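A single protein chain has been omitted from the complex, and every remaining protein chain is retained in its original position.
And now, chain A:
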Amino acid sequence: MRTIRFLLAKEFRQIFRNKAILAMILVVPVMQLVVLPLAANYEVKNINISVVDNDHSTYSAKLIFKVTSSGYFRMTEAKNTFNDAFKLIETDKADLVLEIPHGFEQRLIREDEQKLFIAVNAINGTKANLGGAYLNNIIRNFNADLRLQMIVPGKLNPMPVVEIAPTNWYNPLLDYHVFMVPGILAVLLTMIGSYLTALNIVKEKEVGTIEQINVTPIKKHHFILGKLIPFLVLSLVVFTLGLIVAWAVYGIVPAGSIGLMYGFILIYLLAVLGLGLLISTYCDTQQQAMFIAFFFLMIFIMMGGLFTPIESMPGWAKSLTALNPVSYMIDVMRMIVLKGSGFNNIKHQLMKVFLFAVVFNSWAIWNYKKTT
């Protein structure tokens, strides 16, 4: 116990003395949590649209007004021919072209039928998809409005209309931040925990201090605990800071139990720190450690369901995520923060993460012993 105590004292003294590390631990997460969710936004706004109005009628004007007033679209230039408008797409000035054919109003009234043409720049798939969908929606609305005006009251509706009234659960306003913030917090925690542990231990190897420690009576498990505990504490501080930022900036208050969340995170941190420890046993220089940690975290984060849902990945990728601790963490964070899930709901993830913690740490300790 005494050994651990002064190992911890030494470790904290070194951490607090290193201003760069301290800033990395405290300022960077807060900054990222403030900036990233605002930038990483899936809502597509400000789609540039160019309209080719060949009709110049009241109806076409109404339609254009409806499109621009929706808030999603921004009118660029109006062109007289489709070819002119397509040049705007080619020069990236427009994402969408809506062409209204000649005689739009007349034929709509006389023949009850009219066609519109939409051309979408599909380089950015998400933007194209959503932009097209928004526009479709607006036109459908426009269409419905027209019908109401044109159908003579009293007569039966010739076509049955199914109306859909959706409600959004857990995130009623479809606020993207509520979805992103817990995920980003999970990623930050993973990065800080694993990087710091790996780099710190490898630094002792690089400088040679581990040699000096090895000729002392300090036991292996004392040394390892002396390394893990400070970074566990720091990671918890980072997490708490993150929660405060989430509440202060985005007004996100976890729907579930905060105690349960900390309990899960404690287990998760053991796994993450174990990963850092494992990396450090295979590396001799900080550069190696940095690159190996970067390699794994990159994959873990990209395939962890932070940006793209795991459910839409191909089968092999989906089975790979079973080996990805970050995916469980992101999942659980969203479950507790958004849905207010209880212990029984996250039992499965907790078990898996606990397994990771056991595997990473025992592997690391086994390999650490082998090399000395």
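In the analysis below, a contact is a pair of C-beta atoms (placed from the backbone, for glycine too) under 8 Å apart; a residue touches a chain by one contact, two chains touch by 3 or more; residues count from 1.
To be clear about the criterion, contacts and distances are computed from a predicted model.
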item: Hidden subunit of the complex - UniProt protein name among "histidine kinase", "Sigma-70 family RNA polymerase sigma factor", "Iron-containing redox enzyme family protein" or "ABC transporter ATP-binding protein"; value: "ABC transporter ATP-binding protein"
item: Listed residues A:Ala61, A:Val120, A:Ile218 or A:Val249, member touching the removed chain; value: A:Ile218
item: Residues from chain A at the interface with the omitted partner, ascending; value: 2-3, 6, 10, 13-14, 17-18, 207-209, 211-218, 372
